[in-house]
Structure formats: structure tokens, C-alpha cells
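Below is a structure I'd like to ask you about.
Missing here: one protein chain of the complex. Every other protein chain is in place.
And now, chain A:
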Amino acid sequence: MRLEKCWFCSSTIYPGHGIQFVRNDAKIFRFCRSKCHKNFKMKRNPRKVKWTKAYRRLHGKDMTQDSTFEFERKRNRPERYDRNLAEDVLKAIPKIDKIRVSREERHHKNRMKGNKAKLLNEAARELEQGINLVKPPLVLQQDPSLTLPKIKVQVSQQQAEENRPMEE
């Protein structure tokens, strides 16, 4: 049993899933689900399709080089079965996964670092422009520093005009 990688999205293909397409030049394409298969048939380049791992790695959204990836390299030589070795490997796999995940989180955090300042600036500007939604206009009138200059309009005549068509 071997866990393969989807050619399009690079996710793992577990046994019983997916389709394997063999081209006439003997190149094998494995797909994890029909979404990837259909995208392949449309001749889309995975490096340009935003949700694939290939795109994310290419555009620096995900880690590219790490020592934890060495463990997942494809080895074509079968290992002689050794019970102790197998036991150690089974114990090591979750540890390696944990380390890899924590490193990926760190990478993500580094990537998102400048966002806080940007968000604060945007929030301050929005507050300045939309202060009417937060404080009632009466309060703003009393404290003119909070408002923009307003133009007063005579309301009573308009109300009388509106009422007449409504009564009819």
C-alpha cells in the first residue's frame, strides 16, 4: 500500500480513492478526486490555480524547504522488514507531523505580521467617516468637534405634501 500525491492539488490519495490516468508516453497522473481530474482535463496549470499546493508553494504562501519534508521523500528501494524499526517509525510519525504543523503555523504568522498596523489604520479612517452610525446626531450637534458641517433643510412643508398623497 502506498499513499500517493495528487498530481493536481498535491493532497494524499488514500487507497480506494481517485483515478489514475496513464498517458501514452507512460506518464502516470494520479488524481485524488474528480475536481482535480476535471481541472486536468481542462488543461489547467496547477501552478496557476489558487487552491493547489503547487500555487501556494510557488507564491510563498506555504513553506517550501524544511527538514521535515525529507521524511516524505519517495524511496523506491523496499526496506527489509524489521519489527523494531517499524515500531520506531510508527512512534515518530505523529511527532514529525506535530513539528511540521507548528513550523507551518510559524511561517503563516510571519507572513501575516504587518497586518495589525494596516487594520488599525483602516479602522480609524472608517470611524472618522461613519461616526453617524455610532453616536446619535443630537450628541454630535452639541459637540461640534465630532461632526462635519451640516446644511439645515425646512422639513414641515415637505411633511404636509407627503401626507396628502398618502391620504388619497
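FYI, contacts are C-beta pairs under 8 Å (C-beta built on N, C-alpha and C of every residue); 3 or more make two chains touch, one makes a residue touch a chain; residues count from 1.
Here is the rule we go by: contacts and distances are computed from a predicted model.
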Protein name, per the UniProt record, of whichever chain is missing from view ("Integrator complex subunit 4", "50S ribosomal protein L14", "Protein transport protein Sec24C isoform X2" or "Protein YIPF"): "50S ribosomal protein L14"
Write down which of A:V22, A:M112 or A:I151 is the residue touching the left-out chain. A:V22
What does the interface between chain A and the hidden chain look like in terms of residue numbers? 1, 13, 15-24, 26, 28
